[in-house]
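Every protein chain but one is kept in place in this view of the complex.
The letters A and B name the chains in turn, as written, and every chain counts its residues from 1.
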Amino acid sequence: MSENAEFQPRIAAFLCNWCSYGAADLAGVSRLQYPPNIHVIRIPCTGRMSPKFILSAFRKGVDGVWVSG
Amino acid sequence: MDNAAIAKGIREAAKKLLGEGKVDVVIGYAKGTVPMRDYPYFAYTPEEAENLTWSGFCCNNLALYAIRRPGRMAVVAQGCVSRNLVGLVNENQVKRENLYVIGVNSPGMVDRRKVQALFPGQTITEVEEVGDELIVKGVGFAEKVARKKVMRQNCYTCVQRNPVISDELIGGEGPASHGGNLDKVAAPWEKLGSSERWAEFQESFKDCIRCYACRDACPLCYCHVCFVDESQPQWCGKTQDEADVATFHLLRAFHCAGRCTDCGACESACPAGIKMRRLTMKIEKDIRDLYGYQPGMAIGAQPPMTLFKPNDPQDFIK
Partner (left out) sequence: MFARRRFAVLKNLLEYAGLEPGRLHFSWISSAEAQKFQQTVTEVTEAVKALGPATRMIKDIRKVA
């Protein structure tokens, strides 16, 4: 990435299979535009979410983490 | 009652328990070979019970040794150890009926580093306790030091010096607190801005050599496989890189959420003198503020992280 290009963050998005993953699906089907910076990781339930996932994501160099249930 | 009399009481109680066969082992402290380092001791016979002691240098948390231990045991417990025992009973790691608690009021344990810092470069050969004073002896000197001056940081802010549960109380109850303010432990960082906090955090933890002594000394860390030892996937690297150190300490502190009784065993065990209570006490304060819970105060209490209420605060969720 060159210096003057706009900064494009990488965001790890942990989405619950039943809630936000469905919403993402619906957003796709409804052809809603949203920024392409999120990298979706599907989790079976937000209850599966562990703090170590978040810290591990940061450690591996993401610029932001988004957890959505 | 002074510590020598309490030690005598503990020995007698232990001898009686072991002699009558009420317990298989008495877990207490024995005098260390190095001054100011009394160590955990397991007495299996009435003769061995003679070695038990009690002093202001009993920095280990004995609740650690009660975890999943087969047979009946007696544990010498001051305030924090008894709170951890209650926590372990609540978490089904210890059976209350197998546990005999020899309760003691905690005098406030001494931080050996603080004592050593008062005598830089000198070798301390013996430390005696007389009431509220310590007599520090070395080659060619013997000085009095007030106990208040060299107490461990967590003992200042202790709120429960008397045991919560005890089958036998030796020396009677004493004052519950040393008068420190528990909320103030985390305060110095809470005032700072984000980048200053990060700098402070790095500064505090930069000496960590990842020996995991804090984890091993902690009576809460009883997982069969700790997250730092998991290798597939590896959640936490093994290096001394700041990210790995941060991951380890943040997660370790997080695992103690709603369970840490501020016994200070982690700080006492740390060979690098890291103040990890800065993290655990922040969580302790949050748990108290958000969910109104103090760990280890009552048998049968539900740990806060295993519960929820419909009206839990959620302003941070969009």
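In this section, contacts are C-beta pairs under 8 Å (C-beta built on N, C-alpha and C of every residue); 3 or more make two chains touch, one makes a residue touch a chain.
Here the structure is a predicted model, which is why all the values come from computation and not from measurement.
Which one touches the absent chain: B:Tyr100, B:Phe201 or B:Phe227?
Per the contact definition at the top, the residue touching the missing chain is B:Phe201.
What residues on chain A make contact with the chain left out of this view?
6-9, 11, 13, 18-27, 29-30, 32-35, 37-38, 46-47, 49, 51, 54-55, 58-69
Touching the missing chain, which residues of chain B?
Touching the chain left out of view, chain B contributes residues 186, 189-190, 194-202, 237, 239, 241, 243-244, 246-247, 250, 253-254, 257-258, 279, 282-283, 286-287, 290-291, 304-308, 312-314, 316-318.
Rule of thumb we're sticking to: only the chains that are shown with their structure count from here on.
Between chain A and chain B, tell me the centre distance in angstrom, where each centre is the average of that chain's C-alpha atoms.
Spacing between the chain centres: roughly 39 Å.
Sort out for me which residues of chain A touch chain B in the complex.
Of all residues in chain A, those touching chain B are 51-52, 55-56, 58-59.
Could you list, by residue number, the parts of chain B that touch chain A in their complex?
That would be residues 227, 233, 235-237, 243-244, 246-247, 250-251, 254 of chain B.
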